[in-house]
Every structure is written in structure tokens, then in C-alpha cells.
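Take a look at the structure below.
One protein chain omitted, others in place.
On to chain A.
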Amino acid sequence: MEGGGFTGYAQGGGYMGGGYEQGGYAGYGAGQGTNPNLNPNQPGGGLHTGQNQPSVSMATDPQNFLAKEAGNILGGNLLGGQLAGSAVKAYGERAQRWATGQSKTLTYYFSVNTKYAGKKLRLLLCPFIHRGSWTRMPEPASLQGAGGFHYKPPRHDLNAPDLYIPLMAWSTWAVVSSWLEASSGKSPGPERFGQIVWSGIFVWAAQVALLRTAMWLLSSQVPLLDLCCYGGYIFVHITAQVLVGIVAGHWGYYAALAWGTLCMGVFLVKTLKRTLYSQTRQASKQHSKRQSYMLLGIAMAQLPLAYWLGKI
């Protein structure tokens, strides 16, 4: 139902292949002065100087208030331009684009619909019965924009990674764990919630680090956000483990743990194999052997991660 003014993703707002959207990293050292002038009485002094965004208050423009203020702070116009190196500025502008949802790189991963979510969850929980192909579908040549090769967004392609499901799975696991702990009397609920959330972030970061290292060792250029998505899918299994553990007790939990890590391993191997193959055209025998071992290693590493989180 994509009619009217909603051009959206039907025409392929693809993703840019990795890297920065902005001009890039031009280095530090472009500051405009040596003494931060903090005295507000002098011209050009005070904390906020330089080219700020026009200041908006919450009353006049509530939609953009927070984003603009965040952009002001991050965009590096503090202290009379001391922090206005172009790298900081680029980060600040990118942060502002990400915060307001204008970044095409980020919105690609969220262009999902309910049908996709349902199918993807079924794929994750039981990848063995999937009949279709595992490769991602590229955009047709007519819709390829400038700046890299584009794939179809998740709502048109089951195999595309998305960030919605990992985020929701992680939050669900955090909520379910907090309920479990509170109801079993181990701890007062609200305080543990923060710690549980941070453990989840830690495991997600460990996953992404693992995947990134593996990809680097295999000299392939998978974008970091893609790896965040793939890594985050483990939370679906962890949530399922915990829920089964509530219902079926100890043995149910361990059975679900085994099943979940098996499924996650299979899913990762199948997805990453296609990704690697699409990147490295020359497939020397030794190279592909290394790839296979690496993928196997990744699959096996899912177990300790899931186990650790489930215990929390």
C-alpha cells in the first residue's frame, strides 16, 4: 500500500556500502583559535559561538528541538571552535542525521513490515525448512543509485538484514529477564533492569567484534551495520530459551539452548557464505577452506554467548 506521497522504499532506498556518508575523515587540527574564550561579555565569547543552528525552543519546534540541540553539542561548536575539527563535525552531523532518521544508511535497516518480521522470525527459529534461496537480492540495475552496490530493502527481500528484530529481541530479553528475576525474588526489579540491559549490549558488541574480526581475517568488506544485524539475531534465540525455560523448567532450557545455538550457527554460516562469495570472486581452494573454518568457528562461538546471557 505504497501510494500517495509516500515514496518510501518501493523505489529502492538502498544502502550505501559501508563507510561514511559524509565527505569523510579529514583529520583534526582545523581549530580556529588557541584560547577558548569563555567570557560571555566579550564579543565572540561564551560557550556557544560560531555557526550554531538557529536556536529553537521546545515550544516553537518540538520535532527538531532535541535533534538540533544534540547536533549543536556534537557538531563541535563548543569553546569557540576548539572542537570544530572537521572529523568531530562530521561525526556530529552524522549523529544528528541518525538521531532524526534522515540517514538513508540507517533507515534501510528499518524498512520492514509485519510480514517480513513474521517470516524472518520463522527463518531464524528453524532455518532447516527454508525452501527458498539464501542470497540477497540486489536492486535492479535501473534503480541502482550512485555510491556503491545496493541490495533490496528488507521489506522486499527476506534475506536482507534488518535492525528492528535484533533491537526488539534484545529489549524483550531484557524485559523478560527482569520479570523473571523480580518474580523469583532474587532482586528488586527496577535496579537490575539497567544491569541486564548493559549485559545485553556487551554480548551484542562481543558478537559484532567476533564477526568483524572474522570478516577482516577473510579480507571481506561487509558493512558494520550488517554485522550488527546478524549478530543481534542471537537475541531471538536467547529470548526463546528463557521463555521455554520458564515453561518447561531446567531441561527445557537446555534443550532450547542447544536448538537455539544450532539454528543461529546454521543461519550465520548460510548467510555469511553467500555474502563472502558475493565479495570475493576468485575462489582459490585454500581461501575457501579458510572461509569454511572461520564460519564454523563463528557458529560454534554462539554457544558460549547464548549460555552466558541465559544465565543472567
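Throughout what follows, a residue touches a chain if its C-beta (ideal position, glycine included) is under 8 Å from a C-beta of that chain, and two chains touch if they have at least 3 such contacts; residues count from 1.
Basically, contacts and distances are computed from a predicted model.
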Query raised in the report: What is the protein name, per UniProt, of the chain that does not appear here: "Protein YIPF", "Pyruvate dehydrogenase phosphatase regulatory subunit, mitochondrial", "Carboxypeptidase O" or "Cell cycle checkpoint protein RAD1"?
Result: "Protein YIPF"
Query raised in the report: Among A:135, A:171 or A:195, which residue is in touch with the absent chain?
Result: A:171
Query raised in the report: On chain A, what residues meet the omitted chain?
Result: 1-9, 40-41, 57-66, 99-102, 106-107, 110-115, 117, 164, 167-168, 171-172, 175, 178-179, 182-183, 188-190, 193
